[in-house]
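First the structure, in the form of structure tokens, and then the observations on it.
Only a single protein chain was left out; the remaining protein chains are all shown in position.
For chain A:
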Amino acid sequence: MPEDIPNSHRTGPDDQGRFGIFGGRFVSETLMPLILELEAEYERAKTDDSFWAEMADLWTHYVGRPSPLYHAERLTQHLGGAKVYMKRDELNHTGAHKINNVLGQIILARRMGKTRIIAETGAGQHGVATATVCAKFGLKCVVYMGAHDVERQAPNVFRMKLLGAEVVPVTSGRGTLKDAMNDALRDWVTNVRDTFYCIGTVAGPHPYPAMVRDFQSIIGKETREQMMAAEGRLPDTLVAAIGGGSNAMGLFHPFLDEPTVNIVGVEAGGKGVDDRMEHCASLTGGRPGVLHGNRTYLLQDDDGQILEGFSISAGLDYPGIGPEHAWLHETGRARYVAITDAEALEAFQLCCALEGIIPALEPSHALAQVMKMAPDLPADHLIVMNMCGRGDKDIFTVARALGVDIAG
């Protein structure tokens, strides 16, 4: 094959940290040397067997990997089409895929001699995962969380505090996830010497999108092996929910160069993707822009001001998306769709009733997409959806949405 024709979707980013035009390093000069140092350290770690050996050991004994690939038999029957599998990353320690990435970054931070870890969190899952690993390694941990999210995610705030983290409610801007990320960046710019910024998704300046993807790719690698063992072949369709997009990228990346594998990313459609902008579907309803260190699709107004997203799921409530997803969207390698709050709630309940699994609201979006697709597909079509988090954290939100009072 001629070398000048791109024949792989797995070689990005380039040395400027770009996936096509997306990605890059749009940060202030103060942070630039830190980002270059991190890149150099990650490049070293990536080819260091002892780094991956430490990861593998903790994945096995601390996180509980590999997570099962589970055939959802009753759901499959109910939908009456494709054979549905779930990648059970909600069974990880701390209840979501977030810890896969946090472990990698904290091990890296330790190698760099950093003693203070900062993180941003929306629903609190990344914050809890970061607080957990910091407790395990005896590192100081500061978590920035939108004041609004602190209020609606009280159990996770208490968890983080139990784990020894300081939780800083962010009141700047409108007090949401993007503002928490702004304040984490402000902290980092102030405490450059001892602090490591542990970003929770495949966004931010290079090398974060690639690094977080690499840590989350364990999801897709396991899925590949497990599907070969179960069915003797690759899956036909992958479906995953996307806020920033780390669980999706983790599942998708090992399959990007398999032309037979159909890839579907599911954004949060909130109350519907239209002019009211009450959604978080950056690809479906946004356009390219620059925020938080990278160029990607963003929800923004005509003046380039960033808009707040809206979703029933706090974990999807982010106006951007990882740059690699933006690129996969433009190249057409992956297809991106939006699922509304109402559809996700329906999927949430169906999953509880048919499979005895209480899913988080994030993967409920992926499940809702599976419910749309599966009935029209043949019985030998293999779908894998990423069950990236468990729903314990969401029961109050769901109860409220269903009009049930469980607070008293």
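Heads up, the rule we're going with is that contacts are C-beta pairs under 8 Å (C-beta built on N, C-alpha and C of every residue); 3 or more make two chains touch, one makes a residue touch a chain; residues count from 1.
The working rule: contacts and distances are computed from a predicted model.
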Which listed name, "Sulfur oxidation c-type cytochrome SoxX", "Tryptophan synthase alpha chain", "succinate dehydrogenase" or "NADH-quinone oxidoreductase subunit A", is the one UniProt assigns to the chain that has been left out? "Tryptophan synthase alpha chain"
Contact partner of the left-out chain, one of A:8, A:50 or A:305: A:305
From A:160, A:263 or A:291, residue that would touch the chain that is not displayed: A:291
Over the whole complex, note the residues of chain A touching the chain we left out. 16, 24-34, 172-173, 178-179, 182, 185-186, 189-192, 289-293, 295, 298, 300, 302-306
